[in-house]
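Coming up: chain A.
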Amino acid sequence: MTALLELDAVEARYGPVQALHGITLQVAEREVVAVLGANGAGKTTTLRAISGTVRRSGRLEFAGKPLRGGPEAVARAGIAHVPEGRGTFTELTVHENLRLGAYTRRERSVRADVDRVAQWFPWIHERAGQQAGTLSGGEQQMLAVARALMARPRLLLLDEPSLGLAPMIVREIFRIVRELNEHDGLTVLVVEQDARIALRTAARAYVLEVGRVALEGSSKELQENESVRRSYLGY
Partner candidate 1 sequence: MADFLQQVVAGLASGSIYAALALALVLIHRATGVINFAQGEMATLSTYVAWTLTANHGWGYWPAFAFTLAVSFLGGAAVHQAIIRPNEKGSVLRVVIVTIGLLIFVNGLVTLIWGGEVRAVESPFPAGTTVIAGVAITTADIGTIAVVLGTVAALWALLQYTKLGLAMRAAAVNPAEARLVGVRVTWMLSFGWGLAAVLGAVAGMLAAPTVFLDPNLMAALLIYAFAAAVLGGIDSPVGAVVGGLTLGVGLNLIGTYVDFVGADLRLPVALLVILVVLLVKPTGIFGKSEVRRV
Partner candidate 2 sequence: MSLRRTLVPVVSFVALTVVVAVVPLFVSEFRAQELAYVAIYLVAIIGLNILTGYTGQISLGHGAFMAVGGYTTAILMADHGVKDIWTIPLAGLVAGAAGFLFGIPALRLSGLYLALATFAIAVSMPAVIKRFEGFTGGGTGINLFGVPELTASLTPVSILGRELSFNDWLYYLSWSIALVGYVVAWLLLRGRAGLALRAVRDSETAAQSSGVSLPRYKTLAFGVSAAYAGVAGSLFAIATTYVNPDTFPVALSILLLVGVVVGGLGSLVGLIAGAVFIQFLPTWSQEVSKSPGAPSVVSGALLIALMFVLPMGVAGLVERLRLLTRRIYHRSGS
């Protein structure tokens, strides 16, 4: 199975500081893959490298073609990035957030897409006119995912969806991710601090340390791995 997304020896830096020292990973179509690691290991930077938010070097390929350019180009290529901290447009309404999600699509009406997305998040229709900044943290996270879905992406990049959210809501979000993957065949690459729930949702995972891939394998393998258990799963 050829990979949908391929990274080979990808490096990235923030000014003089090098954050990624050569990341190699693949994500196949219809897979859910997790990226784990401690703070500062480079998980968020990896997603930023993919979406072009940070300058990167090395080989990145998406659907067989090299992935170049900034975030605008990457979005057009079919990758939706839900950044750390949700990235909702807090000053705009829920509906406007969704319309923006569909920005790269050429259809005149996004009505059908909003309905489709509302199937996963039923409260969207009621709150369409509400300012996004007044939503709760969990709702904003769901809005961010909904917005990403509006673009009908081939790959969804999720950055730390559990950040600042109550466990119940986190479970709900990951349940939706799993269902999106199973029902719609959505490919997902999720970065997560909460290794437990990530490994329960994803099929495979990579563990990053200091800007490099330290471990990789199926979720089952990693769950049984001694050091992973001690460092990230707490037992």
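These made the cut because all candidates are chains of the complex that A comes from, given by their letters.
Note that in this section contacts are C-beta pairs under 8 Å (C-beta built on N, C-alpha and C of every residue); 3 or more make two chains touch, one makes a residue touch a chain; residues count from 1.
The shown structure was predicted, so the numbers you read here are calculated from the model rather than taken from an experiment.
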item: Chain touching chain A (counting every copy) in this complex, out of 1 or 2; value: 1
item: Chain A - residues contacting candidate 1, complex; value: 51, 53, 70-72, 75-76, 80-81, 83, 87-92, 96, 99-101, 103-104, 147, 151
